[in-house]
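Rather than the whole complex, this shows some of its chains in their spots.
Read from first to last, the chains carry the letters A and B; within each, the first residue is number 1.
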Amino acid sequence: MIVVLKQNANKDQLENLKSWLTNMNLGIHMSEGTNTTIMGLIGDTSCVDIDLLMALEIVADVKRIQEPYKCANRKFHPKNTVISVGETKIGDGNFMLIAGPCSVESREQICSIAESVKQSGANILRGGAFKPRTSPYAFQGLKGEGIELLLEAKKETGLPIVSEVMDLSQLPLFEEVDIIQVGARNMQNFALLKELGMIKKPILLKRGLANTIQELLMSAEYIMSGGNEEVILCERGVRTFETSTRNTLDLSAIPVIKELSHLPVVVDPSHATGIARFVHPMSLAAVAAGTDGLIIEVHNHPSAALCDGQQSVTPEAFDKLSREITQLLALIKEFDTQ
Amino acid sequence: MIVVLKQNANKDQLENLKSWLTNMNLGIHMSEGTNTTIMGLIGDTSCVDIDLLMALEIVADVKRIQEPYKCANRKFHPKNTVISVGETKIGDGNFMLIAGPCSVESREQICSIAESVKQSGANILRGGAFKPRTSPYAFQGLKGEGIELLLEAKKETGLPIVSEVMDLSQLPLFEEVDIIQVGARNMQNFALLKELGMIKKPILLKRGLANTIQELLMSAEYIMSGGNEEVILCERGVRTFETSTRNTLDLSAIPVIKELSHLPVVVDPSHATGIARFVHPMSLAAVAAGTDGLIIEVHNHPSAALCDGQQSVTPEAFDKLSREITQLLALIKEFDTQ
């Protein structure tokens, strides 16, 4: 961590700062230039509150050199994390294909889609029971009943399930859910993250619409520092000025995250683009960029979906896509060994 | 609402769509052009799920003409809302000056700041008990104890208090808090918004870092449609590529919101800029742009604040600012009557 001091910094305040830092077991290197004096902090600075330093009268600027996260940091955990869900694995070369409807609507709907995506190669079933909707007048999901129906589909097909929790009061309903999803709008719901750090279940953590990759890793750190190290990160598009897609899918987040962290990362092209016909090319692109998994919305009657129907592909389209993904994964793996 | 149909839309599907819309008591005007056929929907379209329409195979595009919110819409409530908090009012010419520390740290700290800002003209005391922090290793607030201390400061000074709730499980602690704040990161925590719609207490709703004004009004709609119509909107900066301030304060949101909605709007220049020395000019600018209130961080020892110290002004700076605000408000009021 680099602390840039103001010109003519008060000597006493400087001494106070130095002894405070020394008490935190940090080494200090002073470097005096013509216009600026710089303090280099040596040691574990992840606990230093950067805002507190910035607030000091004698400080002009503070720049981090080390990342402020530890559990999620590849520097301290060089090996890729592998997370197991039933017989399925994700990470370090294991690919997870998650598919299912935006919302669970009925027993028949969820079971038939589950059966269909399983046939096509999906190894996890997704389905929304609690739906975060911008409008209070829009369909909000079947809630507890939706979870029940998902569990039935799981029983019938053997597919593990993932579903989104919107508030920690809903957690008891998720006992048999295999992976708990934290939606983009809840990425910085810190009360929820802390609670999820205390359970033993993989968490699918979606990047917020206006959050940086570092903030995504800090949210993972919230969960991991509580003891739950099974976090799957999810890129699902960020908000920009572009309006032809719902959000702008940031695929470079994949190699960036893989460099910074050991956690697996998946991509959600359905929510990112918001348009079914762009799901196919963006899924292939994500695989080529090195994603560890995909989460794709599939609906048997796209035009009647109760929510987000425009971003759901048909079972037929998913089947073709899934076969292509398999071939592409094989080619990419070949590249890595060349 | 305008529905743009695809070329050569299937006749049967078109008839289905028409009868579905007619059943919702909407009138339909068809308009056939050379390349496109357009359907104009007449009536109350706020309940029409735009995603559902977009999902239909025969639909190319849907454009809203009416706003999707009703309770928060000035069209249906032309008169400015006035919200009373104790003897203080906000809206329709009543100005609310909220001040206090980022975090409550001790009895002595909160009471002395409360006394000081009251002397300087603040009519509401702010103070964080539950602190949303990006890092799990940063100070998270005194929580319940912080609320207790705020209540003591209220008792001593008579100032009503506002504090942020981070999760609905914390709500019981807020019984005697006068205004409940929803932070930017929780603007779309819909479970929390719904719960706040069922209590009788003003809500200070902050705009999310990447949320549009329409989304802010939709979140207000969540609260209002539940029965609680006392919502104060807060502009606190949006995220852009600019790095010289923490966020970019969008002051044009003030006249835009005042046109679209009857709700009062306040500005938080402390969080928006993140830098104490920019709070002064941006506060004056907000007043000139027509804000109904300001929420300003004040700290007696800025360099020792446990969080966000760099954005807190000193009691002396606040006193000068408060006097200037009073003079500026008088001048702006004079302009309006000229």
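Rule of thumb we're sticking to: contacts are C-beta pairs under 8 Å (C-beta built on N, C-alpha and C of every residue); 3 or more make two chains touch, one makes a residue touch a chain.
Note that this is a predicted model, so its numbers are computed, not measured.
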Legend entry - Overall copies of the shared sequence [whole complex; 2 in view]: 4
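Assume only the chains that are shown with their structure count from here on.
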Inset, instruction - Calculate how many whole Å lie between the centre of chain A and the centre of chain B, each centre taken as the average of the chain's C-alpha atoms. - result: 27
Legend entry - Touching residues (chain side chain B, partner chain A) in the complex: 13, 46-47, 49, 51-52, 54-57, 68-69, 130, 132-140, 166-170, 185-186, 188-192, 194, 208-210, 215, 218, 221-222, 225-226, 239, 302-310, 312
